[in-house]
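One structure coming up, written as C-alpha cells, with questions to follow.
Shown here: the complex without one of its protein chains, the others still in place.
Moving on, here comes chain A:
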Amino acid sequence: MTVVLKKLAGHLARGLVMILVVATISFFIVRNIPGDPMKAALEMKVAAGADPVAAAQEVKVIYGFQPTGSMWSQYVDYLAGLATFDLGTSTLHAGQPVTEVLTESAKWTVLPVLLGILMSFLVGVILGVYAALRRSSKLGDILAISGSLLHGVPQYVLGLLLAAIFATSLGWFPSEGGVADILIEPGFTPEYIGTLIRHAALPVLTYALASYGGWVLAMKSSVVTVLGDDFILASELRGMKRSIIFRYVARNAILPLFTILALSLGLLFAGAVFIERIFNYPGLGLKLIDSVTNRDYALMSGAFLLITVAIVVANILADLLYTVIDPRVRQ
C-alpha cells in the first residue's frame, strides 16, 4: 500500500507540474492574442470616460489579473488566483465566476464520457474475450472486423452519423440540444430524468462507439497472447478447473488495457469539443467553443485548463489501478 501512496505522490507532483505548464501556456497565449484583449478592454473603458484606476480594477475582475503592470506581475497574480480556484469572471455569463460556469458544465462532459467509456469497456472487453476464444469461428471474425471498422471511424464522423440518423431522420432523440427539455420542470421526477437520458443518449452512444472497437481489438489480442503463455498450459496440466483458468486469463489479459484506458479517456475528453458541438450539448467542450467565438478569454483558459486536469486525473487513476492489480509494478 505504501508503494501505491508513493506512486500517488509522484503522480500528483507530475500532474501539478503539467497543469502549471498548461496554465502558463494558456496565460501567455491569451496575453499575446493580437490586439491584446485586456488592453483593448481597458482602453475602451478609459475612452468611455471611466476612471483609469477603477477601469483597471474592473478588467482585473473580468480576466482574473491586473492588466497593467509587467507581464511577470500579471502572471504571478494569475497563479495566485489559480491557487485559490479563482479563474476570473466570465464575460459571456454576465460576470459569473469562471469556476462556477465550469463546474456547472463539467458534469455534462464528465458523466457522459465516463458512462460511454464504461459501457464500451464492459461490452468491448466481454466481446473481445469471446472473439479470442472463438477466433476460428464466423462470429469471432465478425466481432473482430466490426471492431476494426468502428475503431477506424473518427469520433466526430460517428457523432454526425448518429445525429443524422437518430435525431434528424428518425427523430427518436431530441435534436434541439441542451441537457433537458426546457419545458419540463427540473427535479427528481420521472419526466425530468427521462428527458435527461434522451438528451444524453446520443453523445454517450458516440463516446461508447468511438472507443468500443479499440476494446474489442485490444482485448482479443491480449487474450490470445495470454492463452499462449506457459502458465496457462501449466495450470491445465495441474488439473485446474476451467473456471479458475478462465479467471487467470481474464485478469492477465485485461491488465494492458488500463494503459489504453487512460489514453482513451484523454482522447474522449478532447473529442468532447466536437461531439458536444454536434449535439449542441452544453458540456465543457461546448463552453470552450462558445468562449472562443465570444472572445471570453477567462472562460477559454479555464475550460482549457479543466480539460487538461481531466486528462491528468484520468492518467493517474489508470496507473494507480494498474499498480493495485499488477504485483510486478508494485515492486
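Heads up, the rule we're going with is that a residue touches a chain if its C-beta (ideal position, glycine included) is under 8 Å from a C-beta of that chain, and two chains touch if they have at least 3 such contacts; residues count from 1.
The rule is short, and it goes like this: contacts and distances are computed from a predicted model.
Of "Peptide/nickel transport system ATP-binding protein", "Septum site-determining protein MinD", "Succinate dehydrogenase" or "ATP-dependent DNA helicase RecQ", only "Peptide/nickel transport system ATP-binding protein" is the UniProt protein name of the chain excluded from the display.
In the complete assembly, the contact with the undisplayed chain comes from A:S235, out of A:S235, A:T259 or A:N294. Counting the whole complex, the residues of chain A in touch with the unshown chain are 229-231, 233-242, 244, 248, 251-252, 255, 325-328, 331.
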